[in-house]
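The complex appears here minus one protein chain, its other protein chains still in place.
Labels run A, B, C, D, E and F following the written order; every chain starts at residue 1.
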Amino acid sequence: MIASRSPIVRLGVRAASPLAIVIAVYLLFAGHNRPGGGFAAGLVLGAVVTLRTLAGLQRPTHATGLITSGVVLVAAIAFIPLLWGDPLLDQQVGSIELPVLGKVKSGSALPFDIGVTAIVMGLIVALLDGLSDPTAEGGDPAPVEQEERR
Amino acid sequence: MMWLLLGAHGLGIGLAAAAGGRSLRAGLAVAAIAPAATAGWAAAALLRDRPPEPTSLVWVDGLDLSIRFQADGLALLMTLLVSGIGALVFLYGTGYFNPGPGARFPASLLAFSASMLGLVWADSVWTLFIFWEFTSITSFLLVGHKHEDPTVRAAARRALMITGAGGLVLLAGLLVLTSEIGSSTLTDLAPVSGPTATLAAILILVGAATKSAQVPFHVWLPGAMAAPTPVSAYLHSATMVKAGVLLVAVAGPAFVDVAAWKVLGLSFGITSLLWGAIGALRHRDAKLVLAWGTVSQLGLMITLLALGEPKATFAGVSMLFAHALFKAALFLVVGEIDVRTGTRDIAALGGLSRTMPVAFGVAVAAGLSMAGAPPLLGFMTKEAAIEAALKLSGPDRAIALGAIIAGSVLTVAYTTRFLFGAFGRGPATAVAPRRLAMTVPAVILAGAGVLGFVAVATVNGIVGPAAAELDPEAGTFLLIQWPGLKTAFVISMAILASGAALGTALSRHDHPARPAPATLGADAVDRSIDGLLSISPRITALVQHGSLPVYLATLATAAVLAATPFATELTLDHLVWWDNPLQGGLALGIVVAAFAGAFVSSRLGAALTLGAVGLGVSGLFVVHGAPDLALTQLLVETVVVVGFVLGLGHLTRRFPPVNGTWRGVRIAVAGASGLGAMIALAAASAQPTGRAPLAELTSQSVEEGGGDNIVNVILTDMRALDTLGEVVVLATVAIGILSLARVRRQEAATRGPA
Amino acid sequence: MNTLIALTIIAPLLGAATGLAFRTNSRARDASTLLGTGVAAAAAVWILVRVADTGSHVMAVGGWNPELGIVLVADLFAALVLPVALLIIFVVEIFAIGQRRTAWGANPELAGPLLGVLTAGVSLAMLTGDLFTLFVAFELILVSSYVLLTHQGQRGQIRSGMTYVVMNLLASTLFLLGLAVVYAATGTVNMALLAERVPELPTGVRVGIGAWFFVVFGTKAAIFPLFSWLPDSYPTAPTTITAVFAGLLTKIGVYAMIRFHTLTGMDDLGTIMLLIAGATMVIGAIGALAQSDVKRILSFHIVSQIGYMLMGLGLFSAAGTAGAILFLVHHMPVKTVLFLVGGLIENHQGTSALDRSGGLAARRPLIAALFAVPALSLAGLPPFSGFVAKFAVISAGIEQEATPIVVVALFAGALTLLSMTKIWLGVFWGPSPELAAAPARAVGNRRTMVAATGLAVAGTLAISLFAGTLFELSQRASEDLRSPAAYISEVTS
Amino acid sequence: MRKHVRPRRLATLVALTLAWCALWRDISAANILAGAVIAIVVTSIGVGTPGTGGIRLRPLTRLLWLVAVDLVRSTIVVAREILTPADRTEESIIAVATPVQTRDHLLLLVVAITLTPGTAVVDADPDTGTLYVHLLHHDGRDVAIDHINALARVAAEALPTIGTGS
Amino acid sequence: MNTFSAIVLLLAGVVALLAGIGVLRFSTSYARLHAAGKASPIAFIIASVGAALDLGWAGAGLLGIAVFAMTLTLPVGVHLLFRAVHRTGDNSHLAIDELAPAERYGSQHPLR
Amino acid sequence: MIHLIALGCFAVAGLCGTYRLLIGPELADRVIALDVALMCLMGAITVDAARRDDTTYLILLVVIAIVGFTATAAASRFLEHTPGQSGDTRPSGKRTEP
Partner (left out) sequence: MSVALLLTVGGLTATGMYLVTSRSLSRIILGFSLLGHAAVVALVTAGGPAGEAPIAGRDGALTNPVPQALALTAIVISFGLTLFLLALAGRQQQLSGDDLVEDDLEDQRIARVRPDDDPAEVET
């Protein structure tokens, strides 16, 4: 019998997910110097979540948690500089020299972008929640199918 | 001291409300204390001839709004009336009302009393205005005391709307006047002239006329008789309606050079004098007779004050004093009749002179004072008025004299008719036992009319200084007990004789079976208010039709209109066809896809077309040199298309058909909007007055922002606040979507497994 | 001072986020959202005290110069309006806690956090010295209000929410297009720089920009003929939500208009503004007369009263602007209180329809008193703040010899009085209808609701009492706005 | 189950690390280290394929080659189809039983078949290994089935399951 | 190298053009899916090869990831569309349909 | 110049896709047409990158390639779950009043 969900999609999405996540992480980190950034990263992750939902794979379900932590993170990043008298949202840039890796430079823009990513992802998780119609009738209830591990 | 007295009133309001919660009578008794004290204070100040110190309290300095009190002679006279009669009315009320709770009434009445004090003490036009408005509100509450009755509600509304609208006209007039004079102090009012002054004069007179129930604004006053009789006696005869007269009196000096003041004042006064008296003769309800009589008497006072002659002013002030006493007494008697017989119809009543002898005595004393018969206070004031008219010259003399004589004849006639109707002739109406609390105040007030004649010196000591405040020369006149057989006296006697004859004659025609006379005017006001209320939906429907597309088209049209100024600056010099040919191609593709998407009839087809537009825009960003935008646009487009497909998929596949005319409107509005946007952008970019500091942006981005991608540095650093806001927007949207999802789930759960 | 300014924005956001995190524990949730708005309100009051004393304060967010970054400017205008707005939200939150069960329906835990977002948006909108950030702040305010309006998902709310959302979205889109035009013309979105650069533009472009933003802000402010969305949407929301909307949202549009149009010297638009102001006053008042539901009457009054503020602005004189500012400050709490009383009425009678109510003055004299104060204030009767505000605007009109608008304003005042009378006669007087017998769903902590309303009424009385001080501050704020040189130098130095 | 070496997981890690470096357009120590860390994290949170089993490079290369050839052929076939005016297609959907043992093979096969001219996978039954293939030209049915079976064999060789050998 | 890569890119363009024409010309949904699902990714792959020749290792790496990702995801998408067409469209023109008897589906929501 | 011709080919192909997107008739046709348009955009970006010798925009290709089929997947998943209703071309059965 043919299942209502395509196994091929599940396979394809599962195979593509790690690469997509790596790309999202790249966008997040590279954004400050190249095209990318927190939004793009969040949207890529959101697309992954969408695909996994469509394919019936496991995916994050706690939109509220993502949103809450994202908002707290960006709000905190915004407010922390005031604690030592800097203005709101003043960026703290720091760099350290590491033995193998060389000079590593980063700033508070990165956690800010991470917060952005979390919120964007949360929004898409919420959207998938909101668009799934609990009243739709017929068919198998099709709970999220567990990943087969062999 | 004045603040202290007002404070006592405030305290009294609280106490009266508290006591009234248990017993209305107790509340009234408590409420009487503050007015009694105030009356005593005013009497003392008058007798010692030492006016109290002026006092003031700044409220809004920048607008010259402040509470400034100065109790001069006129104010003290009015204080005596307001608080003296007030105390008596409270006392009377303890007899008038049946036992039971009623916290609001004594509190409201005392609040009115306090407002009236503020009004008479006012030394600034704004103080006067503020308390003027208070009296309108408290009057509304008091008129509507028995609000379960729809006619009472209508009467209250009518009174509030006329006096309220009058208040607004007065506000305008006072604003014009003060901007002309440059001061708001009443005692500083300097004579003004010119068109602005004329405008101020008209507005102020109209405002005064609404309050003092001058024709044609009098229509609220008979309706206000729906209030309990103590209220009628207090507000609608003795005090509040005098506010307009007082205003005419105090503002008069400013308008001595304004012709309109006198003309309009006399028009109001004389019309009201005559029409009010005729009204009093038409009605059979004793309260209405008195109320119409009040309109008439107020008209007489305004006539006298508007003349602007010292003797007339003096007569007007005297009349103000005398009228308060006799009219309040008459109302109290009518209230007693009402309570003890259950009716006020003078045609139905009869023979009360036997069953209510004390009330009869009061009615005769007060009524004759109103008719101007000796030896009563009313006689002296009427005499003064006739003399004042005789002293005039030119057309004023004929007009004033004629009006006063005609008015007085009618006054005597309705007084006679009232006295005969209620107390004379016919079988005695059955009466309930006498209530002392009702009798005593009436006797005091009527007695004051008699006493006023006897102790004329004291009256002159009160009236003279009051008149002097308005016109120093007016203070030089005196009321005279026995003027001798002068012209005025002869006229006076002729008036009495002919009026009595007329009244007796008319009294014979009163019959309970005859229908009550039509109310003239009041209906018209109610109808126009109701008409306003019923036409308002039609006006509203023109703009508030409830159709969202029309609202949106309206907004778009407004935007197009707003963009038209740009067209005047449109130049084409700075325009190029494209920055590079790819841009042109993509633009073409986008526009074609967008147009097609607008007209495609498949819902999901349209959604996918939107996706194509998104791709095109994204390409445009690539061409423009905006990789971040292109990237974000692409990803956003993906999610949006997913949302469309999954969110709206279950809908009917095709859009509903579109109505022809409206579609034409939409196309026109849409086309104009597109054009407007283009013109605005093109015109705005022709001569920019500033540019972004690109070099600084680049260097600062690297040095301070620590990043090469300037757009990202702007987003996460320079304009991170925007980003913060925008992600909170997203978070909020997520909350909204989740909550709607939960509603759906809950509904699905309550509906149970299908 | 930087911290105070930041707190007005960040504290409610953090309160909202923690409130959301604690959404299953009602006490913790209420406490955190209340704390968030409370801190913001306290900070705003403090800002007012400091700014009134020492003058404007400029915070360059992130430490960037205004050419590059965003500035938050606590000038007297912002400092004056902000505490009033935030205190309103605070009081309404207390009211909402009393009314929770009935007001929040299906999603009781969301209102607090959403009000927190709204608060942050309001603070940002008032403090920002950047036109684009103003757009973002508008969106924050609007999106939280969209969700507040529709999150219970009832049919009427969805329908009216649609009207509200779509209309405001179109205005937002026009805002964005306007921003593009402004940027094309001046190369900046910083308001101080705009104040320098806009007046140098060719007349057509300058007037066009002014007119465009007049339409944008006017839609948010619900001016004629762009107001129709308001009476359709506000009355359907739960009372507390409507109370906040009524008190705040349209006023933010007016606020933006006062700031933008004075700062950029759009005096040319005065005549058209006065025309629109007159139409807004009268049509709003007539619309109110046509209604037979307390909340709808009050909603139309919002429109009518916007006309007075617009009149003050349209006079383009120091006195007129001061009047508009005072009117703004007075109207926010008064309108909120009226809707809260509307909520009490509904709570006691189960309806706010006039023809199904009556006799409440006898049964609930306290509610009658709580209604009377703001109602008289709205009608412009002394000694309430509405009188002072209307007086200020009208006397400014007389000073400018703008007779027609003064006449219209007085006429609209009479209409307002009439419709307040209509509510009074319909709800408080007259016979008690049988229907009003203890509605089954009227639960919630009435004492909290009445206390919150009482607090708000006390607030409006305080505004009446201190109208002198407030007007003086309004005058100073108006003078600052009308002479942008100081603003420019403060921001750009 | 998991006591064997897992070359396929290692290959995934290497590939992801390389991808990370490629994204940064720079193969440095820092990038390799960071890439490896990210790859390990990503593969261990369970979003990807389990990564068990082996991987053989030679068959994989052969598969790639076959697919590349198919690509070219596909291009030519489609081009001919598009450019000739007459419509010579006769479509059908046929069931093809394949010897696929794991789902990874299935995916590999689907990709390969879809890039093959004239064939496309409409559906699959992973339990029986049956593929439902759409043919643009029904007359080429037998050739297509043979080709699919050949691809399946190579795929199975490329990704051997532990314990089963080829 | 530059000219060669340019020619490769042109070839990619031509293939893309073929895909476009195919999508326009073919008469059944299945056939259109064949044209789009094969020719267009091929066009992209060819273009990537051409561009990689120009852009060197840095570009080749990125293009390689893109090509890999697309060869992984595109067949999946095409498969889904085929499946959708089969389930919803008109299959009467098929010579043989061995899938139809084996198919089972409900009217579930796509996200469940 | 050759680059521009190649770009032109992609543009024309994209327009062909867009046209199919507009005419349908099946939803699947529209979806695949959008996919073609997307591919053309990708190809064009690739050619443009070669033309400009600029790798900045290549990340776009990576991102589209990995998640670009999300919309396709959603649309087809949607389609296959509403059997008998795919009649994008068929008149709808129910007309609802506002």
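Definition applied: a contact is a pair of C-beta atoms (placed from the backbone, for glycine too) under 8 Å apart; a residue touches a chain by one contact, two chains touch by 3 or more.
Bear in mind that the values here come from a model prediction, so they are computed numbers and not experimental data.
Only one residue in the set C:Trp64, C:Phe77, C:Phe90 or C:Phe132 touches the chain that does not appear here, and it is C:Phe132.
The missing chain, though absent from the display, is touched by one residue of C:Val166, C:Leu275, C:Ile398 or C:Ala486; that residue is C:Val166. Contact with the undisplayed chain is limited, among C:Met1, C:Ile158, C:Ala369 or C:Val407, to C:Ile158. The chain not displayed touches chain C at residues 132, 136, 139, 143, 146-147, 150, 153, 155, 158-163, 165-166, 169-170, 172-173, 176-177, 179-181, 183-184, 189, 231-232, 235, 290-293, 296. Chain A residues in contact with the hidden partner, per the touch definition given at the top, are 33-35, 39, 123, 127, 130-131, 133, 135. Residues 537-538, 540-541, 544-550, 552-553, 556, 574-580, 583-584, 586-588, 590-591, 594-595, 597-598, 603, 606-607, 610, 613-614, 617, 620-621, 623-629, 632-633, 636, 639-640, 643-644, 647-648, 650-652, 655-659, 661-662, 665-667, 669-671, 673-678, 681-682, 684-685, 691-692, 694, 697-698, 701-702, 708-711, 714-715, 718-719, 722-723, 726-727, 729-730, 733, 736-737, 740-741, 743-744 are the ones on chain B that touch the missing chain.
Here is the rule we use: only the chains that are shown with their structure count from here on.
Farthest from chain A in terms of Cα centroid separation is B. If each chain is reduced to the average of its C-alpha atoms, the one that sits nearest the average of all protein C-alpha atoms is C. Averaged C-alpha coordinates give centres for chain A and chain D that are 28 Å from one another.
Taking the mean of the C-alpha atoms as each chain's centre, chain D and chain F sit 24 Å apart. Residue positions of chain E touching 2 or more other chains: 19, 21, 33, 37, 41, 58, 62, 65, 68-69, 72-76, 78-80, 83, 99, 102-103, 105-111. For chain D, residues touching at least two other chains, in rising order: 19, 23, 25, 110, 121, 123, 125, 132.
Those residues of chain A lying in contact with chain C across their complex are 64, 67-68, 71-72, 75-76, 78-79, 82, 85-91.
By the touch rule above, chain A contacts chain D in their complex via residues 1-2, 6-8, 11-12, 14-15, 17-19, 21-23, 25-26, 30, 48, 52, 57-58, 98, 100-102, 104, 147-150.
The touching residues of chain F, when paired with chain E in their complex, are 2-3, 5-10, 12-17, 19-20, 26-29, 31-33, 35-36, 39-40, 42-43, 46-47, 49-50, 53, 55, 58-59, 61-62, 64-69, 72-86.
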